[in-house]
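Note that one protein chain of the assembly has been removed; the remaining protein chains are unaltered in position.
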Amino acid sequence: MGKLLFAFVALGLLATTVVIAADSDPINDFCVADLTSPILFNGLVCKDPATVTGADFAFTGLEKAGDTNNSIGVAITPGFAGVNFPGLNTQGLSVARVDYAVGALLPPHTHPRATELLYVIQGELYVGFVDTNDKFYPAVIRKGDVYVFPRGLVHFQFNIGKSPAVALGVLNSQNPGVQLMANALFGAQPTIMDAVLAKAFIIPTSEVEIIKKGFGA
Amino acid sequence: MGKLLFAFVALGLLATTVVIAADSDPINDFCVADLTSPILFNGLVCKDPATVTGADFAFTGLEKAGDTNNSIGVAITPGFAGVNFPGLNTQGLSVARVDYAVGALLPPHTHPRATELLYVIQGELYVGFVDTNDKFYPAVIRKGDVYVFPRGLVHFQFNIGKSPAVALGVLNSQNPGVQLMANALFGAQPTIMDAVLAKAFIIPTSEVEIIKKGFGA
Amino acid sequence: MGKLLFAFVALGLLATTVVIAADSDPINDFCVADLTSPILFNGLVCKDPATVTGADFAFTGLEKAGDTNNSIGVAITPGFAGVNFPGLNTQGLSVARVDYAVGALLPPHTHPRATELLYVIQGELYVGFVDTNDKFYPAVIRKGDVYVFPRGLVHFQFNIGKSPAVALGVLNSQNPGVQLMANALFGAQPTIMDAVLAKAFIIPTSEVEIIKKGFGA
Amino acid sequence: MGKLLFAFVALGLLATTVVIAADSDPINDFCVADLTSPILFNGLVCKDPATVTGADFAFTGLEKAGDTNNSIGVAITPGFAGVNFPGLNTQGLSVARVDYAVGALLPPHTHPRATELLYVIQGELYVGFVDTNDKFYPAVIRKGDVYVFPRGLVHFQFNIGKSPAVALGVLNSQNPGVQLMANALFGAQPTIMDAVLAKAFIIPTSEVEIIKKGFGA
Amino acid sequence: MGKLLFAFVALGLLATTVVIAADSDPINDFCVADLTSPILFNGLVCKDPATVTGADFAFTGLEKAGDTNNSIGVAITPGFAGVNFPGLNTQGLSVARVDYAVGALLPPHTHPRATELLYVIQGELYVGFVDTNDKFYPAVIRKGDVYVFPRGLVHFQFNIGKSPAVALGVLNSQNPGVQLMANALFGAQPTIMDAVLAKAFIIPTSEVEIIKKGFGA
Partner (left out) sequence: MGKLLFAFVALGLLATTVVIAADSDPINDFCVADLTSPILFNGLVCKDPATVTGADFAFTGLEKAGDTNNSIGVAITPGFAGVNFPGLNTQGLSVARVDYAVGALLPPHTHPRATELLYVIQGELYVGFVDTNDKFYPAVIRKGDVYVFPRGLVHFQFNIGKSPAVALGVLNSQNPGVQLMANALFGAQPTIMDAVLAKAFIIPTSEVEIIKKGFGA
């Protein structure tokens, strides 16, 4: 469980950090975020435009492979306005590199505030989303392909190839949010009462307890 | 399982019917939907404004209690632009009445395109949502209280009172979407492969098969 | 006039308090307003997310009946992000309970920035709005019914039942604004010159003076 | 009353004609409206782009003075996407020329879906709007000045100069709507019941009847 | 070159000053900008609403002719929320007066964040825009005419009349931005390398150097 917890803690930290961001239309040419500002609102304060250079709009943090040596075998490297790419502030986009070990799954999740376009840099992924009619839309995509996950719908990516896979996700919000559903439900803090989860999944509460343990709850 | 399936099929029909709707700003005073139009786009065609009267903006479908005599003990009665309340077309709102039997749960779900404000008409509900850090925000609300579920985040309502409960949900999209997470994952058609769900919930595939059966998959 | 003035002053205070709010799309999971912040802009500053709990999203202020013992016999109890329900900040919704004495009228008014959905909790209301062609859309709605007032158009509610009425209004802006037309025109401060109102209503200025007195101007 | 009715009928026709229009962001370079299309929705159908020329984006209809020889002494000449300037379709703007006889008033009105910027081409106008606190913001503006009327708030223009005045209004919606408040309330069809107007304006119903006659109701 | 540089410097200052502004929907009745606030974000801080009067919404800065005695013979006088007309803050509009000497050209430029409606106050202008298919849409417009330049597309105005011309531009963003293309490409600082411009315009680098000199680069 140690590694598993590690992976989720990392994602949790990400979410904590990016919780202050904003997505109305840009009003200025740009507004490179000042990540040191203490003001919290539906957006990020700009740094002085006179100090901005071309380097503020370039981001090199996606070059290196993320470390997939964790319990789920997936590493997400973000390029987010509120975390490490302040040049994206007010521009309505975010980006992330995803590394998948062989056989690894980026588990079913939603982005509450964005559509995602996923580009396969390397490998072969089995992907899909479920619509609000519980209809599933699977596909296998390979290097050079893209797949679109409509706004807010639950989806996943599964590395079914024989080698590690790498993908680039681009989303149309500067802070799209990531909600891993199994974690949100079975790993929430404070914990969601067993009766709720037992009814929801039509399982005994003893089974709920078992699943919760998997998520460290 | 029959009742269970019935309940989910009913929700499925709802989603199918409302799949054609739209939420940009209104441009006209109103655009009462013509539900007979064959044109499908990001919105609904208007009926002839000359035929519109006050009755088009009133909706009486929420007066009667829904029938909670089904497997989950919950009945959702929508007032949606694309289903039964065409006067809401282009106005950016939808409404639903929810009836809960004693002990019933409206299971964890998301609205991919809206925030929801829930007003308790009668009874006592244990409600909550989970944020993208897996932090849970529970509360008990009673007759006359409201609770806000932020856009896109997973949430539920549980009737913990000694009598049936009734609530009114108002959402800021004319077609917010409803995605019941357990159903979307374990009841999807075509079915999501066991390996994905086993990894996601950290359970054996045998357990996945058991849960899937609960959802008729 | 005392009671009348009291009622309008109360509404005026409400408007003053909520004058600082904002409605672009949410960027964060939530941004519970810090109503003590001195910064005024097109929105409200967030309180520290680490201090937020489920209680921030529940609002119990609508349980109690408002006091309709005033000149118009109507009491409006708001649940607004900028006034008393900071959890609604950035979520694009506001709510209000309206209590109507027997025979009371919520006079013709507009919401400059929102569509309203009105749900009748108790009683019987004669409601309607007027479109930009001066066509009137009346209806009688009773307990359990809803009516939609399109964005920005003038509308009213009149308790024509034999008992007090109660309704819940939900609007798709966190600060929709309320402009009571007779008050805005005849009770404005500084006062609108008589000649303007006389021409507008095609009445003598002596009659304008009489009506102004009704609004304390 | 004949002339008065004529003026209002003319405005009514305008509103009828423009009732089909739309204001989401443009997606194409342009979408010149095909005003012959029978399809009604939250927008206007485009004509074939291959037939579009520079002439579609020029509008000469504002050159000539409107005829102010009517009961209110005001003539509004629109340049609206849905009426006579199809090149504005999807571009989020509308325009109108207003001619004011000496002493004429464009009576208090709202634009339910837009902010207006008014430019004085000739003459001197006393203008103002009322906010949702019933505070009035008057000003005198002369040739070359502009004044901004915030979205949805009631406002008017009064020619207090010694000569006819001319102004240009530009609004940030392709179909902003115009609701003349006295007409909407006292001239609505079907008529608003006297009791409502009497209560709203704190006048006897006999006075309501007198005012209604002024609006042909 | 002195005058030319002066003209461009003036435009440059304008852009520098307005770089802090914002265009989501208004949430308040108004938010008159406090141009002394040090906070930089996707908008402008409001001044205390209690100090706001009608004068804040009137702007007299467009009455006087701009001085066209510069190298391009064109003077732009802005009425911008972030520069000199703080009442426009949050209202989604900006305005400018343009004076053109005989034979003067307002060179090809874009507004990255707005559509423009141009009204001819005096004179005769040859105007046009180019779409993304490189199709040109020219027209000659005269006193009283308007022309619409679709969002983001390159356009110009040329005074082909026998007398000075004056026009009023209204744009649907409070900070639309102005990018003069020849200046942006040949006058940028730091300078764009000759090889890029030579390839782009299919000219020798020696010619690039000549053109750059025209822009003081």
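Which chain is which? They are A, B, C, D and E, in the order written, and residues in each are numbered from 1.
The rule we apply is simple: a contact is a pair of C-beta atoms (placed from the backbone, for glycine too) under 8 Å apart; a residue touches a chain by one contact, two chains touch by 3 or more.
Values in this document were obtained by computation on a predicted structure and should not be read as measured data.
Among the displayed chains, contact with the absent chain in the complete complex occurs for A, B, D, E. The chain that is not drawn here is touched, among residues A:L35, A:I76 or A:L93, by A:L93.
On the side of subunit B, the interface with the absent chain consists of residues 16, 19-24, 39-43, 112-113, 173-175, 177, using the contact rule stated above. Interface with the hidden chain, as seen from subunit D, comprises residues 22, 24-29, 31, 34, 39, 41, 43-49, 89-90.
Listed here are the subunit E residues that touch the chain not shown: 4, 8, 12, 15-16, 19, 72, 105, 107-108, 110-113, 126, 128, 130-136, 138, 150-154, 156, 158, 177-193, 195-196, 199-203, 207, 210-211, 214-215.
As a working rule, only the chains that are shown with their structure count from here on.
Work out the mean CA point of subunit B and of subunit D, and you get 40 Å between them.
Shared interface positions of subunit D, i.e. residues touching 2 or more other chains, are given as 16, 19, 112-113, 128, 131-132, 136, 138, 150-151, 153, 177. Contacts between chains form some other arrangement here, matching none of path, ring, star or all-to-all.
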